[in-house]
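Below is one structure, written out as structure tokens, with a few remarks after it.
One protein chain omitted, others in place.
This part shows chain A:
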Amino acid sequence: MTMNAALIRAILRIIGASLVSLVFVTIAVFFITAVLPGDVADALLGQAATPDAVAALRHSLNLDKPVLVRFVIWVNGLLHGDFGVSLISRRPVLAMASERLIHSLLLAGVTALFAVPVALVLGTASAIFRNTLFDRAVSLLTLCVVSVPEFLVATLAVFIFSVQLHLLPSLASISDIHSIGSFLASFSMPVTTLACVIVGQMSRMTRAVMIDALGSSWVEMAVLKGASPAHIILRHVIPNVIAPLFNVIALSLSYLLGGVVIVESVFHYPGIASLMVDSVAARDIPLVQICALIFCAAYLFLTTLADIVALLSSQRRHAA
């Protein structure tokens, strides 16, 4: 009973720490993006603008108020669901971001569906056939994938599948989708690229977890007692790796976010990441802010989940 209370307290502490991080991130995003650009009004209106017009725009954007006042106004807006309007299209950024977010979640979801089983199988196989040619080849390949920038994987994928093999169109376009066939075709390139990136990360971590489990004292004990390999895998390895593997999955999916930015831009996929890159290039600050907040919240959610699973698994081991 006290054990459970301690566990719940530890989980609450993790959740509390990530809430603190979220607050930190919110403050950081605001102050980094809002302190300097007093010249946003100039930039928007161009050089021909009259000083009166600039002053009026600065007033309507609250740029004439002190930073702390702007921060309070901004946070108050956030709490009431008002995230501001785009400086360029004048549309509410929340609506713009949320329609793009659905596309990104679709991309991430389909990728995870593919990448997670492939990575788990690849990593486990590498661990079982450790130091064989197969393991070395997989290690080299995944090391290459995790070393190079994500756009290189995307460029290579375009080169192989679109230019050389003419198999797939290189542009993903949601509006063109009329049949299941065209859905698969336009979706497959971004998903393939993103999956390559994730599988690289994840199979390396899976291999480490499995090697750890296979080398553990209880597996050694079972081998000494003469247990069959199937018995060892089912009774001793799998129960002990489920929790760390969930940890690996959650961590890998948080890496997926970085890959999403590149992949959406390369394939012109209309997701929230390409919206963010466009808004960075245009310096549309309110749009940058909400995209950054959504990304950080998603990232924190996944890393917190990974932390909690790691905690639970260490508890299990102590209990066992």
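What to note about this one:
In the analysis below, a residue touches a chain if its C-beta (ideal position, glycine included) is under 8 Å from a C-beta of that chain, and two chains touch if they have at least 3 such contacts; residues count from 1.
In this text, contacts and distances are computed from a predicted model.
Its record in UniProt calls the unshown chain "Peptide ABC transporter permease", which is the match among "TonB-linked outer membrane protein, SusC/RagA family", "Serine/threonine-protein kinase RsbT", "ATP synthase subunit a" or "Peptide ABC transporter permease".
The chain that is not drawn here is touched, among residues A:L105, A:A227, A:L257 or A:L311, by A:L257. Within the full complex, the residue among A:M96, A:A119 or A:M276 touching the omitted chain is A:M276. Considering A:A56, A:V118 or A:L300, the position touching the chain not shown turns out to be A:L300 (whole complex). Taking the complete complex into account, residues 17-18, 20-21, 24-25, 28-29, 32-37, 143-144, 146-152, 155-156, 158-159, 163, 254, 257-258, 261-262, 265, 276-277, 279-281, 283, 285, 288, 292, 295-296, 299-300, 303 of chain A touch the chain not shown.
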